[in-house]
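Below is the structure I would like to discuss, written out as structure tokens.
Note that one protein chain of the assembly has been removed; the remaining protein chains are unaltered in position.
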Amino acid sequence: MEFFERFAIPHPSPAIYASMVAIAVVSIGIVVGLTYFKKWGYLWREWLTTVDHKKIGIMYLISALLMLFRGGADAIMMRAQLATPDAKLLDAQHYNEIFTTHGVVMIMFMAMPFIFAFMNLIVPLQIGARDVAFPRLNALSFWLFFVGAMLFNISFVIGGSPDAGWTSYFPLAGNDFSESVGTNYYMLALQISGIGSLMTGINMCTTILKMRAPGMTLMKMPMFTWSAFIANIIIVFAFPVLTIALLMGTTDRLFGTHFFATTNGGMDMLWANFFWIWGHPEVYILILPAFGIYSEIISTFSRRNLYGYKSMVASMVLISLLSFLVWTHHFFTMGQGALTNSIFSITTMAIAVPTGVKIFNWLFTMWKGKIRFTVPMLYSVAFIPLFTIGGVTGVMLAMSAADYQYHNTMFLVAHFHNTIIPGVVFAMLAGLTYYWPKFFGFMLNEKIGKSTFWLLTVGFVLAFFPMYITGLDGQARRMYTYSEATGFGPLNMVSFVGAALMAIGFVTIVYNVYYSYKNSPRNIGSDPWDARSLEWATHTPVPEYNFARIPQISSSETFWDSKKNGHQLFKGELKEIHMPNNSGVPFIMGVIFFIAGFSFVFALWVPAVIALIGILVCLALRSFEQDHGRHISVEEIKETEAKIGGAK
Amino acid sequence: MKIDQSQPLEYSTDQNQLNILGFWIFLGAEIMLFATLFTAYFTLQGRTGSGPTPGEIFEITPVLIETIVLLTSSFTIGLGVHAMRLGRKNAMLTFFGITLLLGLVFLGVEIFEFTHYYHVGATYQTSAFTAALLTTLGTHGAHVTLGLFWGLFIMIQVKKRGINPATANKSFIFSLYWHFLDVVWIFIFSFIYLKGMM
């Protein structure tokens, strides 16, 4: 019995019991459903073992949407608790767990997979490749992300959620002050999904460097591919820092080392430094691909080429370099002295310059254009002013002396939501609407899409702009409640109303998918938006080999050239195509990683060691394996091409 | 699989070239990994709490043996790759074998070194300094250990399947990995041991 007690929730509540039941019901439902409809084989063959970048992208997309709702549920609970003074919906402990999981889920398990989804779906198509450089590694990356996310989510019902904030500053996150296994979950889940992200970074960099179609020089790459390239370079250099920080945090908690402890020489600030050396580049890993998506959308719906292509690229390169030189601005108040703060204050503000260049380039892309207000374009148009506000408040925060007043307040919370929501989330939803027809063969409903857009935009403004004011009025972040005397009540109520509108907005996305699946026409052709870059040059739905013939590239808008200027994209005879085989190993390795992670969380050393050996055995098997892939014959290609709408 | 005869065997197919580039990028990530460990070590080396200081626990003999053995192994794997390019399978296997043996010796001495630390009271839990030291050395040691298994697997494959584009590619990448571990060790030797003993 004692053995099982450790799995119990330290602070149970009706909400947690309800989720336990819900999780059980849904799991049983899935199992029964799959069995009843005899879909186990289909699931295994087509999805669990797939190495196809498009299917992996779709799996990332689904996971990201699921996690969006998990993180969103956390958010609405927080806003409900804070809507009125001295509210009793949640107690301090639950509130702490909820804002911690909200942050981790939204950054690591929503935003990251969302951008990975688009990188997987779009990058190979935009560079005219048949897949990524290492398809099986790609599958492994996904499964590591996925089991990391699952591991993190079960903390809610087994053993307790982490409660030290998504930044998990030590010594608060150490054993002395966070006794439950929650922070172990944090360390292990982030470690596992972080390894997956790192491998994606390596994979994408190699793909973009080596697998571009003939004629596509670096400066002829579409802007989204450029942004993905830079983001992946940042991943390669930033994530190892997180790996080591998490390793040290894990050993502090599980093996009693003193890296970040307060005794025997430990240094709590070391964690803060490592965390933000990774953490600040991390936000650019998220925002740069978002910029890339906006560039594609704004250019398409303005019917204009992207203005200032070279300066767009240069500014992204500059942002990526600066992103590694600003981490100290997350703790100007640590007492480094005026000189250090001044240096980091200047480097931080310097980021405003390349970002400003991008804003102006988007404006000039629309200038003299022919602007169509489709749903993706609406998000992009709203992004420009809202992100500008988020950006300039960032400059305000960068003034370190003034930051002594902003730090740890709702002003900061308002700022980073003001960059992440219009910056990243809107981009993801714009991209989702824009690329949906390419991968699912039908358009999302425009009318519902527009109401989603308005709900989210209005909800966003109502939810987050008041926080700038309460922050300046002294409302610290992460407080589970406040007294009536503070006067924070009315504005927090406005925030709650905004959050509720956003929640409705997110639900309408699901409804839109359902409605469009039922009602949208299927005969939309392969280029429904009259787009410009290469991903639209192939069929809808995209065949597994992407392009029957590898395209010849003329410019960064080579598809537009082929439509308007008579550029011939596809030349020559069809040839046999070499494709990689499916493999169950990545999925199995993912499961073993999950077992390893879970065992470490609860310090169950026997299964932990067995799982680690299992991982090594998988690697060894892979080393000895001889898999030459398979070949698709010319006849098969012709057949497929004829079936999906004539040879291109 | 198209084989480009103008390239060395390990570069001769598209996938081989991807593998090598991908591995270089992986090494870039590894550099960041060890750079982080070094940063942690340099930050924490003076924070010994109630435990021993670097000068009190470092011993020159095992460290010198480790350094010489690892440097030599880097040389022998270079010879192994050279032999591979000349198509001399037996010579290649011999040099790879010597490399792995030297790696094994290195690992043995390192384990001896760790037991020494344990006996003089510098355990993983003693202080921030010992934790940083043992994590840095341990991460390198774990890399060497993995390398031993990996190298062994590759030798078996070369022995069974001969030198072909696939095995040549793997052997070459393994040699990059091994050289990298050597470079990391040179940093460990200079900036952890020598600096600590001075």
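Each chain gets a letter, A and B, in the order it is written, and its residues are counted from 1.
Here is the rule we use: contacts are C-beta pairs under 8 Å (C-beta built on N, C-alpha and C of every residue); 3 or more make two chains touch, one makes a residue touch a chain.
The rule we apply is simple: contacts and distances are computed from a predicted model.
> Which of "ABC transporter substrate-binding protein", "Isoquinoline 1-oxidoreductase beta subunit", "Cytochrome bc1 complex cytochrome c subunit" or "Quinol oxidase subunit 2" is the UniProt protein name of the chain not shown?
Per the UniProt record, that chain is "Quinol oxidase subunit 2".
> Which candidate, A:I9, A:L34, A:V317 or A:V458, sits in contact with the chain we can't see?
Checking each option in A:I9, A:L34, A:V317 or A:V458, the one touching the absent chain turns out to be A:V458.
> Which residue from A:S342, A:Q568 or A:S633 sits in contact with the chain not drawn here?
Considering all chains, including the one not shown, the answer is A:S342.
> Going by the contact rule already stated, which one of A:N408, A:S451, A:S623 or A:T640 would touch the omitted chain in the full complex?
Final answer for the missing-chain contact: A:N408.
> With respect to the chain omitted from the figure, which of A:F156, A:W278, A:Y307 or A:Y379 is a touching residue?
Within the whole complex, the residue contacting the unshown chain is A:Y307.
> May I ask which residue of A:A80, A:M479 or A:V634 touches the chain that does not appear here?
The missing chain is touched by A:M479.
> From the listed residues A:I16, A:I384, A:L574 or A:C618, report the one that touches the chain absent from this view.
A:I384
> Can you list, in ascending order, the chain A residues touching the missing chain?
Per the touch rule, chain A residues meeting the hidden chain are 92-93, 96, 163-165, 169, 171-172, 176-178, 262-264, 266-269, 272, 302-305, 307-311, 331, 333-342, 345-346, 349-350, 352-353, 356-357, 359-361, 363-364, 366-373, 381-382, 384-385, 388-389, 392-393, 395-396, 398-405, 407-409, 457-458, 461-462, 465-466, 469, 472-474, 476-482, 487, 490-491, 494.
Quick note on the criterion: only the chains that are shown with their structure count from here on.
> In their shared complex, at which residues does chain A touch chain B?
133-134, 198, 201-203, 205-206, 209-211, 236-241, 243-245, 247-248, 251, 255-259, 261, 263-267, 270, 274, 277, 578, 616, 620, 623-624, 626, 628
> Which part of chain B faces chain A closely enough to touch in the complex?
Checking each residue of chain B against chain A gives 1, 17-18, 21-22, 25-26, 28-30, 32-33, 36-37, 40, 43-44, 47-51, 124-129, 131-132, 135, 149-150, 153-154, 156-157, 166, 170.
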